[in-house]
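Shown here: the complex without one of its protein chains, the others still in place.
Letters are used for the chains, namely A, B and C, taken in the order the chains are written, and counting of residues starts over at 1 for each.
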Amino acid sequence: MSPRGTSEELRVAVIGTGRMGADHVRRIQEVTSGARVSAVVDLDAERAKTIASRVDGCTAHTDPAAAMAAADVDAVLVASPGPAHEATLLTAFEHGLPVLCEKPLTPDAASALRVLEAECELGRRLVQVGFMRRYDAEYVRLKSLLETGQLGRPLLLHNRHRNVASPPGFTSDMLISDSVAHETDVTRWLLGHEIAAVTVLRPTPSASAPDALQDPQFVVFETDGGAVSDVEIFVNCGFGYQVQAEVVCERGTARIGDGHAMVTHMAGRWGGTIDQDYTVRFADAYDREIQAWVDATRRGEVTGPSVWDGYAAAAVCEAGVRALTDGGRVEIDLVEKPPLYR
Amino acid sequence: MSPRGTSEELRVAVIGTGRMGADHVRRIQEVTSGARVSAVVDLDAERAKTIASRVDGCTAHTDPAAAMAAADVDAVLVASPGPAHEATLLTAFEHGLPVLCEKPLTPDAASALRVLEAECELGRRLVQVGFMRRYDAEYVRLKSLLETGQLGRPLLLHNRHRNVASPPGFTSDMLISDSVAHETDVTRWLLGHEIAAVTVLRPTPSASAPDALQDPQFVVFETDGGAVSDVEIFVNCGFGYQVQAEVVCERGTARIGDGHAMVTHMAGRWGGTIDQDYTVRFADAYDREIQAWVDATRRGEVTGPSVWDGYAAAAVCEAGVRALTDGGRVEIDLVEKPPLYR
Amino acid sequence: MSPRGTSEELRVAVIGTGRMGADHVRRIQEVTSGARVSAVVDLDAERAKTIASRVDGCTAHTDPAAAMAAADVDAVLVASPGPAHEATLLTAFEHGLPVLCEKPLTPDAASALRVLEAECELGRRLVQVGFMRRYDAEYVRLKSLLETGQLGRPLLLHNRHRNVASPPGFTSDMLISDSVAHETDVTRWLLGHEIAAVTVLRPTPSASAPDALQDPQFVVFETDGGAVSDVEIFVNCGFGYQVQAEVVCERGTARIGDGHAMVTHMAGRWGGTIDQDYTVRFADAYDREIQAWVDATRRGEVTGPSVWDGYAAAAVCEAGVRALTDGGRVEIDLVEKPPLYR
Partner (left out) sequence: MSPRGTSEELRVAVIGTGRMGADHVRRIQEVTSGARVSAVVDLDAERAKTIASRVDGCTAHTDPAAAMAAADVDAVLVASPGPAHEATLLTAFEHGLPVLCEKPLTPDAASALRVLEAECELGRRLVQVGFMRRYDAEYVRLKSLLETGQLGRPLLLHNRHRNVASPPGFTSDMLISDSVAHETDVTRWLLGHEIAAVTVLRPTPSASAPDALQDPQFVVFETDGGAVSDVEIFVNCGFGYQVQAEVVCERGTARIGDGHAMVTHMAGRWGGTIDQDYTVRFADAYDREIQAWVDATRRGEVTGPSVWDGYAAAAVCEAGVRALTDGGRVEIDLVEKPPLYR
């Protein structure tokens, strides 16, 4: 990283200032310790200017390359649409800039593989991929418990992923590539296995699903470590945002995501509220993710989910979409894992 | 009991056929194994006849003494109003008939003491008092856990007792003498202590309480074993029927009454339903209570809550009503415990 | 049934007095109201005699047909091993005796179909199959909730079925045909669909599983109503006996089987105990099942799971075993549903 030493703030260029990018600008300014936003980039020049104007000493750009060439940029946060990621990442590599890249790394396995090869050629990791569940307190606790070995080896992983309603334009493929993308990483990270095959079951869609949307879906992963991980993905469940995971091990199970923070009793019912949105459920995870990236970057390190993780997720999602479309079980072939990621 | 041996059915006279008594008739006929109703008694002759007509070989009476003198009566279940209990119990003693007496044993400590003295004179127990929580699966589990000693000695007991709404005519005193009466027995039975003093706090009544009803109340018992047992009694809580108990011991706590049998997620909330009535929450306890009494009686034994328990509850409730009315802390003096109940 | 009217007790012949049969003898004698055991049958004459000797007026037999021919038998409870069921059922049909037949109806689809055809020829139902989960309070509550329509149409059903350890001789096929057999019925009954296809996934077995036992397995059912029902079956989980079900509907989900009756806090943990055995978890369901059968039989009716349900379960289990052995997805073809069961 910057040769200016750890006591100075990390100056971050945020590329893409849509919902996610704008939220990250706010986060870096107000929540994250040791960093500030020195540049924002958006194709929409007005939008970039408006956001930049709220931050002291922040410049606005429409071209990611221009921002990355600026003297006061130590690191890059990529929050632009997926198809733009590859070019931005390759430019960042040229400048030797550390990157936090929102998921997906890129939209397909072939492009992800090109990024991976470029980083390998560079010979050092620059990219952390934005799989923020690895920073969620409950997932971290679950992972820690697995690592103690108390429960024995994991055999099965049951995932639930429910959204209140899908945004306009959400397609059946996107339930896999956009939503289940998280569970591909959760499965790989929690179990420490690669995913070897995927099957997608298509129950009759809910009446609440928009026309022609295959929602819910039931996805079954088989891992190279002999585990089975199933995912209920239901993006028009209507009642709330829920992310749950239960690992079944040789000597016990552990489940997260029930969210029992406050229990009320009224009107003939006991219970609690369900978050309506990932920005609420995972607010702390996003904070911790950015903070961890800033801290590592200031130490001159790259930690967290790697380009390999981004590539593997892309390959699994691609296979998943094929399984959804064609039916049946689709096997996944990854390239050999480069030494950089071992 | 009857000299006819255990293979024959126990013939029961049910005295009082109001809500509770009628339900017990149904229970003995349809649920209880080894017993049948041979006589019913009610001041309302029509009512007695109607109920008797539904049961093969059952006679109807208006006078308890007449029913107890009948040849085909082996045991008596008393479900008449509390003020009538003393006379009925003394008559049952004359006939040597085993009795299951709904709580309260009698409405005040003085009359309960007379029943106790009569039974002591008889020299053997005939009466089981209807404190049915001792037969509830959750309370039994709690008691069993305490008896293992795993948690150490009990120090505190927190009770919650909530009803949807109070029936017409329910007075502030009755929150103690009718409702908290259950917690007097629970406290004594779970802890194995006598209650030595009682204080009643009077928060501003709920707007949902009928005029002039002091509801909720917060009752604090001090026991002769050095424990403190508190009771929230709230008979117009509006949202459900809830009975909870948490025992705090030297090495841990145990809580019952959360009732998590089915969990739903819908409309932004997770949770479950709350029973609306004791007949639902304690249906199994009533079944088990009657069955236990029938089984013991057929074996020629008397088990379960004794006249001493009924007397102690009456004495505590009397003191509780005084504490409610006068404010402050009221001490309870019981007579010495007769050998029959040790 | 017997022409003697509802006021007399139902006289039951219990065929098979192993663990299950002996327990049913006890249940009918001590728990069930309105019935008694008049005959027991076991190939082991000593065993039959011992059990008969404990029950007033009960005779011992080694031949089911002899017992069913006796004058004092009104109904038959079949608890012998599955391969013996077909012959016993056909004999019962000859005598016109109502039967409660423990699951499985018969061990395979072909024999189940012969029983079904025989009952259809008879023109009236005589058999209730022992799928006792339909009588469990939690499943009943779940079914009732689904029937209200509050949650909308069911889309997915997630089942967990865990045993502490498998008995000696338990094979990989038996995880399907013996254990998942329950979930075939639960799926069909809760959803009101037939099962159209089955896939079985085989994770690396647990180190706690006996040699060569494929445990756990992950079973995926597709129904003719367009729902997907998944089953985790894990018969050597080590930690307890757990049966859970979560139905995911268009507007919400409902889950049973968490068993939160008593919560303790001690030694750094909060939580509760897990039942170790189905005889504990489903004790009440067995009681209710037998009582419901006795009550219906005394009314001259046959209710509960039918021969059709037993046949469908046999067909699904057969297909499941094939899916387990051969891999892949196996479709299930049922014969047309006879009018008797519509």
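The criterion applied here is as follows: a residue touches a chain if its C-beta (ideal position, glycine included) is under 8 Å from a C-beta of that chain, and two chains touch if they have at least 3 such contacts.
Because the structure is a prediction, the values reported are computed rather than measured.
When you scan C:Ala71, C:Ala212 or C:Ala267 for touch with the missing chain, the hit is C:Ala267. Note on the undisplayed chain: of the listed residues B:Pro64, B:Pro104, B:Gly130 or B:Pro216, the one touching it is B:Pro216. Annotation: of B:Leu155, B:Ala283 or B:Leu340, B:Leu155 touches the absent chain (contact as defined above).
Only one residue from A:Leu10, A:Ala112 or A:Leu142 touches the chain missing from this view: A:Leu142.
For the chain left out of this panel, the touching residue among B:Thr50, B:Thr171 or B:Ser206 is B:Ser206. Interface with the hidden chain, as seen from chain C, comprises residues 238-240, 242, 258-259, 263-274, 276. In the full complex, chain A makes contact with the omitted chain through residues 7, 29-33, 56, 137-138, 141-142, 145, 150-151, 251-256, 258-267, 284. Touching residues on chain B toward the chain that is not drawn are 152-153, 155-156, 158, 199, 201, 203-204, 206-208, 216, 218, 220, 222, 225-228, 230, 232, 234, 237-239, 248, 250-253.
Rule of thumb we're sticking to: only the chains that are shown with their structure count from here on.
Centrality annotation: C (chain centre taken as mean Cα position, compared with the mean over all protein Cα atoms).
Taken over every residue number at the interface, the positions common to chain B and chain C amount to over half, indicating a same-residue contact. For the copy pair chain A and chain C, the superposing rotation over Cα atoms measures out at 180 degrees to the nearest 5.
The centroid of the Cα atoms in chain A and the matching centroid in chain B are 58 Å apart. With centres defined as mean CA coordinates, chain C is found 38 Å away from chain B. Residue positions 251-253 of chain C are each in touch with at least two other chains.
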